[in-house]
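Please read through the structure below; I'll follow up with questions.
In this view, the complex is presented without one of its protein chains, the others remaining in place.
So that you can tell them apart, the chains are marked A and B in the order they are listed, and the count of residues begins at 1 in each.
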Amino acid sequence: MGEVMRRECRLAARKPSQWLQPLVFFSLVVTLFPLSLSPTPDLLKTLAPGVLWVAALLSSTLSLERLFANDFEEGVLEQWVLSPHPLWVLIACKIAVHWFFSGVTLMLLAPLAAMSLAIPSSAVGVVMGSLALGTLCLSLLGAIGAALTLSARRSSSLLSLITLPMALPILIFGARAMDLASQGQDTAGALWLLGSLCVLSVSLALPAVTAAVRIAME
Amino acid sequence: MGRWTWFHRLASPPSCYQTAQTLKPWFWVPAVVLLCFGLGNGLYFAPKDYQQGDAYRIIYIHAPCAWLSLLAFSTMAIASAIGLIWRLKLAHALTSALAPLGAAFTLVCLVTGSLWGRPMWGAYWAWDARLTSELILLFLYVGYMVLRASFDDVDRADRTSAVLAVVGFVNVPIIHFSVNWWNSLHQGSTVIRADGPAMPAAMLIPLLACFVGFTCLMAYLACVRLRAEILVRERRPSWLLTVDEHHE
Partner (left out) sequence: MATILIEATEIEFWRQDRCVLDRLSVQFSASEAVHVMGANGVGKTTLMRVLAGFLWPEYGTLRYRGVPYDASLPTLRRELFFLGHSHGLSADLTAFENLQHWSNLQGGAAPGELEQALVDAGVAECRDRAVRALSAGQKRRVSLARLCLAHALPVWILDEPWTNLDSDGMAWVLSLIDRRIESGGTVIFSAHAQLTFEPRGYRALAL
């Protein structure tokens, strides 16, 4: 298992554009919103949770496009299906490394985005925490979409169309957590809800992705 | 295996085709009767609601459609699971047959809901919790149908969209809960509430008739579509030549 993670990290390190581009996209979207509205601090503060989460959702669907595609096309996924190791373990490693490179990096970028949107610095901790949990759920749910569209006729928005409705609860709870934090209120409830979503996503996504990958091999 | 032979016999395309044909009258006759009674009574004869006047009458279409949109999705999910676990192609045919029906009922529910909302809220759309959940359900249906359409191979389309149907179904309660939670934070109580037991019998009975009538209607349409799906998918058409088309 450790070896699979090392392989994934190696691949990510050799193709940095795959996870850097969504981060640039995220920053771009966050920049577009204040430019399309009046950048008064109060307005920005109200809109900030929504803007950050929508940008995070959109940029994650970008990074999910290629989650399994390369390995599928090169035949490596085929060897994974044949391996004596349980397929779900290999897939879990892949998703974990993907989350690290796309979700955690987004979380590290978030303080800058948050402060540009007039979120008080006291709330930045919750911003980062909710994004970390939220992007983990997104990586898991998005992996389902990525696996389902592996052998489909590729269309740019098919993955988003499948993933975004399922990502709605993440958006709602995550934005709520950030909103409460900006107002200085207690965010424990919303964060616990996000955490429970993570647990649910793990138990749903791993069997679903495994099944979808096996179907793609047919 | 003796106990299951009836199931395997039913699950063969020719017998399913035949069964759907014989079931059709059992569905459309009650549908017509119940809908005539239910809609006629509801739209014309039932008393006016003390609060909403005549506007509430749209519930006779809106509520059954909402129920059917969920029923169709649940049936799709169960059929998908059966198709995936037992590799039963007919189950996938049923799911494929139900999808556009469910989507159509969801759309009718949304349209009637927003028409109902106009006299209530003064706007056609006010992000009511129930309607927003229905909208997301419509997206789930559309996602299913688009995914299915993006495969050339029927078997792979079946099995991939079956996984999506099951995953979507598991997500529906979570989405519903989160939308309700969001709505309760921002808007207060929703206005479109069908108070079931509190409704007088004169309103309730036509409503129940509409529920059952619309369900029979959907079952009838599902039979029609299922037979069409079987025709499209069947690979060894020799049995089709012997089907008696006299009853069509």
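As a working rule, a residue touches a chain if its C-beta (ideal position, glycine included) is under 8 Å from a C-beta of that chain, and two chains touch if they have at least 3 such contacts.
Computed from a predicted structure; not experimentally measured.
Here one chain is not drawn; of A:81, A:112 or A:199, the residue touching it is A:81. Only one residue in the set A:115, A:198 or A:217 touches the chain that does not appear here, and it is A:217.
Residue A:70 is the one among A:40, A:70 or A:203 that touches the chain missing from this view. Residues of chain A that touch the chain left out of view are 3-4, 7, 10-11, 14-15, 70-71, 73-76, 78-85, 90, 217-218. Contact between chain B and the unshown chain involves residues 87, 153-154, 235.
By our rule, only the chains that are shown with their structure count from here on.
Computed centre separation for the pair chain A/chain B is 32 angstrom, with centres defined by C-alpha atoms. Residues of chain A that touch chain B in their complex: 144, 148-149, 151-153, 155, 158, 161-162, 164-166, 168-169, 172-173, 176, 197, 200, 204, 208, 211-212, 215-216, 218. Only residues 84, 136, 139-140, 142-143, 146-147, 150-152, 155-156, 159-160, 163-164, 166-168, 170-171, 174-175, 177-179, 181-182, 185 of chain B touch chain A when the two sit together in their complex.
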